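Apart from one protein chain that is not included, each protein chain of the complex appears where it belongs.
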Amino acid sequence: MDHISQVLWQFLVKWLTNFALFPPEASKIAPQMDALYFFIVLVSLIGLTIVVLLITSFSVLYSKRRHPVAVQIEGSTLLEATWTIIPLGLFLMMFVWGALIYFRVYTPPANAMNIYVVGKQWMWKAEHPGGQHEINSLHVPTGQPVQLTLISQDVFHSFSIPAFRVKREAIPGRYTTVWFEPTVPGTYHLFCTQYCGTEHSHMIGDVVVMTPEDYKKWLASSTSGMSLAQNGERLFASLSCTACHNTRPDARGPSLANVYGATLTLTSGQRITADDAYLREAILNPSQHITQGYAPIMPTYQGQVSEEGVFALVEYIKHLDSDYRVQQTTATTTLLPESEGAAAKPASAQREVKP
Amino acid sequence: MSDSTVITYDAQAGEEHEHPSYQRHHFETIGQQNDATNFAMWLFLLTEIMFFGGLFTAYLIYRNWYYPAFVAASHQLDIFWGGLNTLLLITSSFTMAMGVWSAEMRKQGALVLCLTLTFVLGLGFLGIKTIEYREKFEKHHVPGLHYSVQSFTNPASDPEIEREYRDKPLPPDMATHTELYFFLYFAMTGMHALHMIIGICILGFMIVRARAGAYTGGHLAFVENFGLYWHFVDIVWIFLFPLLYLISRHQ
Partner (left out) sequence: MSETIVSLPDQETASIPKMNYLSKENGLLSWLLTSDHKRIAILYLISISFFFFIGGSLAALIRLELLTPQSDLMATDTYNKVFSMHGIVMVFFFLVPSVPATLGNFFLPMMLGAKDLALPKVNLLSWYLYMVAGVLALYSMAAGGVDTGWTFTTPLSTHYVNTHVITTGMAIFVAGFSSIFTGLNFIVTIHKMRAPGMTWFRMPLFIWAHYAASILMVLGTPVLAIALVLVVLERTVGIGVFDPAKGGDPLLFQHLFWFYSHPAVYIMILPGMGVISEVISTFSRKRVFGYTAVAFSSVAIAVFGFFVWAHHMFIMGISSYSVLVFSLLTMLVAVPSAIKIFNWAFTLYKGSITFETPMLYAFGFMGLFTIGGMTGVFLGTSGTDIHLTETYFIVAHFHFVMVGGMLMAFLAGLHFWWPKMTGRMYPEKISQLAALITFIGFNFTFFPQFILGTLGMPRRYASYPAEFQVLNVLSTAGASILGVGYLLPVFYLLWSLKYGAIAGENPWQATGLEWQTQSPPLTENFTEIPVMDHEAYDYEWLERQKEKEVPSVG
């Protein structure tokens, strides 16, 4: 009897995994979202059962054969109130619960590690802070909150990982973010879920969740040697940003050391927090984001630097934590004649490198 | 209830035609007809408000985001022409209202005069708009048609405007946003002008009919309802003028 039940068990497991009703739960938020989902399923089933029961029982009890004369009933305020208030109450409960989950999904914890993702027709490019690049795949470790900073190079895309229960639109022109904490190693689907043209159905990939040790190994083996911030530094220098953003007392632009996360006052008087979005806007639409006290002379880099390049610059500025670091950058001569958007002016403007 | 034994019934034969000739057969009284058509026109104007509403929304958002560009671009519009147009249109609303009154008073001559004046004023408005559009075209301020931001990055290249406003030059990224202003300018005034053209055509038709006495025999619903339409077109302009022409005009 034993091995028969074993066979049955294997069959059952195979059957269940092949006829799954929901994707694997591979992130911390997944079971929380599933709990709400199943609550709504339950409420829906009960509601449907009630409606179907009412219809069938009334149809049977009050069919013309059994109940030839109808009794005219105007209504019942009590019943109306009941089936107004109970659904409303249930819906409001779902609203609150759902809102909590929503906020949880889109509010990353402070210790989240950031991975930049750019979507373009028809692929996803992920950039790890250590400089690892991935196309149509994403390697992440378990037990570590991971934030994705998303943007599109062209049209709307949407980054979806069903196993994590997260999804976020990648929009041209602004950053969007989402975070998750993977829990179960494995390979899961990555889909683009916003229709984006011909190859929309092929803009798919794999999310590979690894244990922290495996992840470290992968990082080591996939790096090009330069971190994203280092790439950003090179770009910063080659685009002549150092001409104004240096530590000299008469510098035409503010030093960017420790600017990330700081509260700035703009020329309009507005106070803003210098986050990723601000940094991006300051590079691409500078005239509206000039810090107070500086002339609006920064040129726009729109069209000269791709979104990946902006990621690199933003990552660099995020890690710029001291004047010394700034001086190090300023001391860098133009290295890359063919780098992204090397509309670098010739050396004359940036010769002054005295710390 | 009427019994249904009567099979052949000719609607026209048995009916007494007690109602005026201009009452349509599906209305019971002329009052009901006038009520209904008037209400229909008000509803139609409500849909027009929603239609323009989309453009006003876009204006709201982009003006909020790119205020300096909107200021500089708005200075390109000539207040003289805009103000004159406003005057023409308000006057035409007055002549239109007088036309409705003339029709009520059954004064055919006055009605034709008022409608003709409204017509002429409307044409004048469109004529001035042509002058303005032409100027924009010459200065390369038409979005999509070799649009140039030179007047904004280098105000000195535009001596007239510079003399009047002494605007500072806009940074290049802000200057590109002036194209959004001009798109809104052309879309909103263009949509408005389209409604004016339709109105003027209907006015032309009305003048011909008025001369034949169609509206001074007690049936002036058409004139009244058209008056509503014309006033609406006027009111849209009353909103457009300050929003487009009067952004930060104080020195």
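When the chains are written out, they are named A and B in that same order, and each has its own residue count from 1.
Keep this in mind: a residue touches a chain if its C-beta (ideal position, glycine included) is under 8 Å from a C-beta of that chain, and two chains touch if they have at least 3 such contacts.
On a predicted model such as this, the values are computed, not experimentally measured, just so you know.
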TODO: Looking beyond the chains shown, say which of B:Tyr67, B:Phe183 or B:Phe239 touches the absent one.
DONE: B:Phe183
Open item on the list: In the whole complex, not just what's shown, which of A:Arg174, A:Lys216, A:Arg252 or A:Arg271 touches the removed chain?
Closed with: A:Arg174
Task: Residue among B:Ala40, B:Leu87 or B:Met105 that touches the chain left out of view - done: B:Ala40
- [ ] Determine and list the chain B residues touching the chain excluded from the picture.
- [x] 1-11, 24-28, 32, 35-37, 39-40, 43-44, 46-48, 50-55, 57-58, 61-62, 65-66, 69, 143-145, 176-177, 179-180, 183, 187
Task: Residues from chain A at the interface with the omitted partner, ascending - done: 18-23, 33, 36-37, 40, 43-44, 47-48, 51-52, 54-55, 58-59, 62-65, 67-76, 79-80, 83-84, 87-88, 91-92, 94-95, 97-103, 105-106, 121, 154-156, 158, 160, 162-163, 165-169, 171-174, 176, 189, 191-202, 204, 285, 302-303
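Keep in mind that, in the parts below, only the chains that are shown with their structure count from here on.
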Open item on the list: I'd like the Å distance between the centres of chain A and chain B, where a centre is the mean of that chain's Cα atoms.
Closed with: 46
- [ ] Sort out for me which residues of chain A touch chain B in the complex.
- [x] 284-288, 296-300, 302
TODO: Using the touch rule from the top, collect the residues of chain B that touch chain A in their complex.
DONE: 65-66, 68, 170-174
